[in-house]
Each structure stands twice: as structure tokens, then as C-alpha cells.
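With one protein chain withheld, the remaining protein chains of the complex are depicted in position.
Chain lettering (A and B) follows the sequence in which the chains are written, and residue indices restart at 1 in each chain.
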């Protein structure tokens, strides 16, 4: 529990209303109760502010002028909410459960090399020559291949697989079912069929990265696949071999990035997007959901490619015309010439 | 084994031909043998009816008039086929194999709380404070997090992971590799990088739902992610945090639904589709394969967005014109004005 005044002091912010109101957790404007703090960061939720039951609300200076309830005044209410939510989350942690321990059902090839602050969950497997940094927690059914190097204070969740030789930085979170370091898709056409190219690189993940559930990051073919620092990948993403992703880039779910693509820093890549191989995207690019990037992008900004949604009957009439577009354009040009004569 | 007459009686339907023919299983019109029953539900398979070797066929009244073989007459042959196939499937079950049991290699933190009718497969992990309903079967390599609540007669297949605190209703099937309750993708931009928003909600799945192989359903950020009753999800689907999906909605493989989207009841959502966050889709909406839904839909009906397939050479000519469409439309309007003058 924290009072509003305590929260304000911790966040070095001012507040309005009663500083003594006791806050136990976070809630939404619509459903928060008196002992919860909520936030307003998206103007489409302003309608819920008036009647919120929240004990306090995190709002901007502008909004505060129109709101008479208890409030924490923040320049960026969403960011402040993130910090406050993290605070309450940390208070929830029960120390006994979090005590580092190696579950007796885990299979560890070289247990003597593990730091005593490392926790290994039930039925996980740690191969030989693995290094795991202090404070790292490995949950159940995780497999860590030989020679893997994991930094400090990482969290490797249930069923994740980290293949031979891969490196993770510090404070990396790998969500359930993610696979880091599977073979890249490398084939040469032989006379009798496909010949597999051995994938001898690894995956190198920087500090503070997050790898989503069931996301796959392939190991490099010769050199490595590389994620910078603070790269955030959502679920079900596919990262091909030898891809390089710059610091602070965020990628939404189900996006696929083909081999050897180089993505800049501070990019935002929409869900279900596709990026073909061997191209470069500069820093600060935004790719909208389900867009396909088929060429390098050298200018920051937002890019789109998907056709807009239509009722299927209307779509049918218009879609058939997209196959006649070149013909139509030529006809229009002809008409123009004719009219100008 | 059932005779055609017995099947008809069980389904409360009439039959034509010999009621004594013995049926042991189901088959396709094209390949069924004399001891199998087949069905005709899709007119494109009518060509196989004439020469089918099936011992009996499930057909509609209309088709029955043109077919002289043994037949079970059904209003909806596909639905009747489903019931008949389920019947033969249930007859196949060998009682000894299905006996409830806890495999000795499973790790169960509180075994004393498990109902004796619950089966836990090899190498699965059941955390503390878990409730599992009578008759539920958990296969191998499953991880059930602390505080999870699973209803009766569920089937949790190999390698599925159900994270802390999530709820499943009765008769839910979770297919291999599915992940229920991984963290949603919530980040606020701080001065030094991304700040993670703790994901403190859970996932609530209603009765009679099916969650496909390697599908991921994220836990809510503050409140919960919710699936109604009889929601059917195919494989490799991504459901973002705080999504709500109505009863009887069916979603095909590889579809991605972003956070806080609300999907109505009785919707059919095509494979590989995308639905952006914070929008609402009303009941009875059909989204065609790979369509991207970027705004709320308030009217039932079918919606599409994908450009039609073309030979690549033809596509190249037309695609370049899609980038000049606005210019072309203005030119056409100009020509029209000129011509009208």
C-alpha cells in the first residue's frame, strides 16, 4: 500500500486532492475501486473520467484543470502509470516463493557451475558449458543448449528453448514457447534436391530485450543474428537468419522478417508485417500493420501497403478493376491526348 | 460397429436401402470401403457419389432421390456426419488406456488436491493452488501455473502452457504447444528506453472452447482477456491482451488480434486476418482470409481487403498504378469537367 502523497514523492511529481488516500493496486478508469489508482492517457477514454470510482487518477496538467478528484499530475501519464504499476507489482512479490532454487526434477549437466542465486524450474534441462548470470530465473520445461550464455536477472519462461551457443544480455525476458537459435532456412538447389546449408552462427540478444511467446529467432548461417538493446518482440514473430535489429525497436505480433534484413533503431513495426530479405530499414521507421516491405527504406517515417477493408460485395467489384489498372491508366492517358488535340 | 438402421435410430433419422449393412468407421466418398459410411455435403464432390464403395452415405433428401444405394437421410449431412464420426471415435476408445492416472514423472506441487478422475501425463508440471475439474486429461510436457482453474472434462494436450491464474471452463480442448496467459505486449516510452507495463490480468476461457496448436492468448494488462463459450481458435493465432471474443465465434489459423479489440458472437474470421486494437466488431461478421480490419464494424456481413492474385508480370504493371491512383482519379475528374464544358 502507498498513499497518493507517497506515490507522488516516489515519482517526484505533484498531486491534487487528498494525499492520504490509500492505494493498493492499479485499475482502469471504468472499473477501478476506491483503493486503486487509474490513468488517462488516451483521449477516447476521457468519457470514463467523470464517473470513475478510482481513489486517484494519473493525468496530465491540462486534464487536471478539469478534474476535481484526487490526481497525480504527470507529463506522460502512461509512463508514470507504467512505473506505478511496476511498483505495486513489486510489492506483491512474496519473498518466500521467489527464493532462488534448483528444482529437483531439473536436469543440469554441470550443476557445480551455477551461481547459487540462479533459479531453475521443474523439468528444465541445462546442457553443458552453459553460463547463467546471477539472479536469472528459469521456469519449467525450458531447454538451454550447450554453450549458451545468459546474463544477469533474466527471466526465461515456461517451455522456451535456447539453442546451442546463443547469447542473451542482462534483464532479458523470454516468454513461453519462444525459440532462440533454431536453424535458419538455408538451402542450395542440387541436382537431386535441396542441400542444407549448415547454420553455424548463433543468436546474440542485447540487454533489456523481450522475446514474445512462441516467437522464433533463427541462428545465423555463417555470422550471427543480432538484436540490439531494448528490442521488444511480441508473440509469434519470425526473425530469419542474420537479421540485425537496432536498439529500442519494437515489433508487434506475427511479423516475419526474412534473412539478412537490417532493421534500424527506434523502429515500430506493426503486427503481421513482412520484411523481405537482404534489405535495410533506417532508424525511426514505422511500418503499419500487415504491410510488406519489399525494398530498403532510407527515410524515417510511416509506411503502409494494405488495401482498405470493404464489404465483400463492394470489394468484388473494385478488386476485379485492380487487375485492369494499367489498361485503365493507358486509356485515361489516351483520352487526355485526344481531348487536348 | 453399428448397422445403418441402428445409426438412423440413434440420430432419429430415416434411411434408405439395407438397414442391416454393418458400419465400422467413416470414410470419404472417393476412398470409403464397404464397412464405412461416407457423406455428401459439398456439391463439388457429387461426382464421387456414383462410384463410391461406401457401405452407406449420409445425404440430403434431394440427393437421396437420385441415389439408389444405402443412405442415411439428413437435413444437414455434414452435421450428421460429425455426430456419426464422434460416435465411431468414442467406440474406438480403449477403456484401459483412458483410465485416469497420474504419471510418476509428473511434478505436482499439491497432489492431495487433485480429483482422482484427473489424468496427468508424463513430465507435466502442476504448480500450487491449481484446481482441475473431474475427468480432465492433461497430457505430457504440460505446464499449469499457480492458481490456474480448469473445468471438468477438459483435454490439455502435449506441451501446452497455462500461465498463472488463468481460468478455463468445462470441456475445453487446448491443442499442443498453445500458450494461454503469457504477458500482453504493454510498453511505455521512457527517457532511456521502453518501460514494461506489468500484465496483471488473466485469461478467462468459457466452456466448450478449442485453442489451436501453438496459438497464444495473452493475459490482460489490468483486467482480463476473455473468450466466451464455444469459441473455436485454429492454430498459430495470436490474441492480444484484453481482447474479448463472443460465443460461437470461429477464427482460422494465423490470425492476429491486437489488444483490447472486442469481437462479437457468431463471427467467422478467416485465416491470416488481422484486427487492430481498441476496435469493436459486432455479432455475425465474416472476415475473409488475410483481410486487415482497421476500424470498428457495426453491420453484420462479409468484409474483404486483399488484392486479387495475378501473374507477377501482370501484377507489376498494375501495382505501380496503385501508387498513382489518386493522381489518376483527379485526371479523370478533370477530363470529365473538360468534356462537359
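Quick note on the criterion: a residue touches a chain if its C-beta (ideal position, glycine included) is under 8 Å from a C-beta of that chain, and two chains touch if they have at least 3 such contacts.
In this text, all values refer to a predicted model and were calculated from it rather than measured experimentally.
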Among A:27, A:151, A:228 or A:274, which one touches the chain that has been omitted from the display? A:274
Residue, one of A:52, A:149 or A:214, that touches the chain absent here: A:214
Among B:14, B:33, B:86 or B:296, which one is in touch with the chain left out? B:86
Considering the complete complex, identify which of B:46, B:60, B:153 or B:229 is in touch with the unshown chain. B:229
At which residues does chain A meet the chain that is not included here? 107, 123, 125, 141, 143, 145, 159, 161, 163, 177, 179, 182-183, 185-190, 193-198, 200, 214, 216, 218, 222-223, 236, 238, 240, 254, 256, 258, 272, 274, 276, 278, 286, 288, 290-295, 301-308, 310, 314, 317-318, 320-322, 324-325, 328, 331-332, 335, 338-339
Chain B positions in touch with the non-displayed chain are 25-28, 31, 44, 76, 78-79, 81-83, 85-86, 88-89, 103, 105, 121-123, 139-141, 157-159, 173, 175-177, 208, 210, 212-214, 229-230, 232, 234-236, 247-248, 250, 252-254, 271-272, 289-290, 306-313, 315-316, 319-320, 322-326, 328-329, 332, 335-336, 339
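Simple rule for what comes next: only the chains that are shown with their structure count from here on.
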Starting from the mean Cα coordinates of chain A and chain B, work out the distance between those two points in Å. 26
